[in-house]
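Structure provided below as structure tokens; questions to follow.
Of the protein chains in this complex, one is absent; all others appear in place.
Up next is chain A:
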Amino acid sequence: MEKKILILILFISTISIAQIRDEKVALIEYSLQISSDGYQQKIVTTKCSKSKSVSKTLANNSRSGVKIDENTNSIAVYEKELDTYELVDLTKKTIISIDNIKGVNYKINEVLPVMNWKLSKDTDTKKIDMFICNKAMLNFRGRSYTAWYTPYIPLSFGPWKFYGLPGLILELYDTENNYHWTATKIIYPSKEQFDLEVFEKQNLKETSLIGFVEEIEKQKQLMFARIMKAMPRGATMDSGNDVRTGVELIYDWEVNREK
């Protein structure tokens, strides 16, 4: 048995080395329109090859800081944002993300989730610039998405964690239009290589997805406690504030728990 496993691992690693050697990288730039948390625009760059994609969402710090408005008697707090990364690896069947809580970067490991794309049966296609795109739909972690992908660029990736279509995703949005990615630039082959060093930095806290989500929930409670601290007598907290507004709204383990 041991022998078999060893051989298998050896086999895989040689192949992946071979792949890296002649892997050409495509660079796609998306513009991301976020409506769920104020109206915000961000830039996402995705580098991908046939088996791997690394997306980087650039921080938009145009509004970070504490803003106190005496007119409405409100305090708005925007944490300083950091760049976030997602590495989708089809070979290893994993996604490694880098996300942050209060300025601390975490390296989050998860098993490659199934993305059960439904291809549109109707024949409607859309021409995005010079590319004819087909439509596909996906329910993923609490949001329903519509993607426009082009089979003419045979890379099965898109922005963020998205993967699995027979072509590059050029436009993607959820049905509430809270997140809307649109490709703005494509370069192939790119002179740039995968910048995998960001995933190997020393100051990263390594955790699982479930661990990260729990940490966020904990920090949120702490945050509410601190807000209450600053409130005058008689002030109450509107619990509506603790709804998630990120890309992921609900996780697999939470779905099971609810059932």
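Basically, a residue touches a chain if its C-beta (ideal position, glycine included) is under 8 Å from a C-beta of that chain, and two chains touch if they have at least 3 such contacts; residues count from 1.
Following the convention adopted for this analysis, contacts and distances are computed from a predicted model.
The listed choices are "Carboxypeptidase-like regulatory domain-containing protein", "Fe-S cluster assembly ATPase SufC", "Predicted Zn-dependent protease or its inactivated homolog" or "ABC transporter ATP-binding protein"; the UniProt protein name belonging to the chain that is not shown reads "Carboxypeptidase-like regulatory domain-containing protein". When the whole complex is considered, the residue among A:Glu81, A:Asp99 or A:Glu171 that touches the unshown chain is A:Glu171. Touching the omitted chain from chain A are residues 12, 15, 19, 24, 26, 33, 35-41, 49-51, 63, 66-67, 69, 71-72, 74-78, 90-91, 119-123, 125, 128-130, 132, 134, 151, 153-156, 165-167, 170-171, 173, 176-178, 180, 182-189, 221-231, 233-234, 236, 238-241.
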